[in-house]
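Just one protein chain is left out here, and the rest sit where they should.
Here is chain A:
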Amino acid sequence: LSICSRTVEPLEYYRRFLKENCRPDGRELGEFRTTTVNIGKCLCSITTADGSALVKLGNTTVICGVKAELAAPAVDSANKGYIVPNVELPSLCAERFRSGPPGEEAQAASQFIADVIENSQMIVKEDLCITNGKLAWVLYCDIICLDYDGNLLDASVFALLAALKNVQLPSVTINEETGLSEVNLKKKNPLIIRKYPVATSFAVFDDTLLIVDPTAEEEDLATGTVTIVTDEEGRLCSVHKPGGSPLTGAKLQDCVTRAITRHKEVKKLIDKVIKSITPK
């Protein structure tokens, strides 16, 4: 019996577990890590944000803070507001990230989140407009990873969804005489969320095996990744396979099926959390 070290030969070590259809942390190939979400000012720590959420997917911890500000809409889309997502991977979350300008992973993740918001139409930009051509809301969504242990995209999408659900926008009126905007902080309306996109990520091993919710170690050993984003109607908001091992159409379909099941689990969780914080 040869001794296989986790540090010296990580791939061989992993293959031994995959042969038995499980992983070193005891999970099955299709099993997610424990997902926890904290929403709002009491549970999640950001008191200055208009909406916030903290999501933990195993050890991966992602916090999302949403700040709403006022701005004039763009000239060519006078009835649309703005949503500006930004994903940050500070050097405190993992050794591989250095401090300085955002690296490729952070920028690609930011673009992914922007695409998910746009594709799923979870927030319709027209809903953010207050007065055509004059005033609209800008939602700055800052997603910061506090601990990186793989599967950043799933956690980020979930944190964004939870934080946006929590956002309360004050009502704004434009004073006819002065032309200035008046913000009424006492009267708040929740943000209209039309769709609930949920991301499910997979890692491809040795060109054939698909494992769900990879940890950082698994991501490093994997030969490719796939992320599927679905909404509550079973529609695909995003199929994100950035290179990596080639997959057949059938394997991709397996991913989609698992993603749809995952959506139901996440939706249940988010409904439970929303119900627990809504004042009765």
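Quick note on the criterion: a contact is a pair of C-beta atoms (placed from the backbone, for glycine too) under 8 Å apart; a residue touches a chain by one contact, two chains touch by 3 or more; residues count from 1.
Criterion: contacts and distances are computed from a predicted model.
Enquirer: For the chain that's not shown, choose its UniProt protein name out of "Peripheral myelin protein 22", "Exosome complex component RRP46", "Probable cytosolic iron-sulfur protein assembly protein CIAO1 homolog" or "Nicastrin".
Expert: "Exosome complex component RRP46"
Enquirer: Which residue, A:Gly133, A:Pro190 or A:Gly234, contacts the hidden chain when the whole complex is considered?
Expert: A:Gly234
Enquirer: Give me the chain A residues in contact with the hidden chain, please.
Expert: 104-105, 107-108, 110-112, 114-115, 118-121, 223-224, 226, 231, 234-249, 252-253, 256, 260
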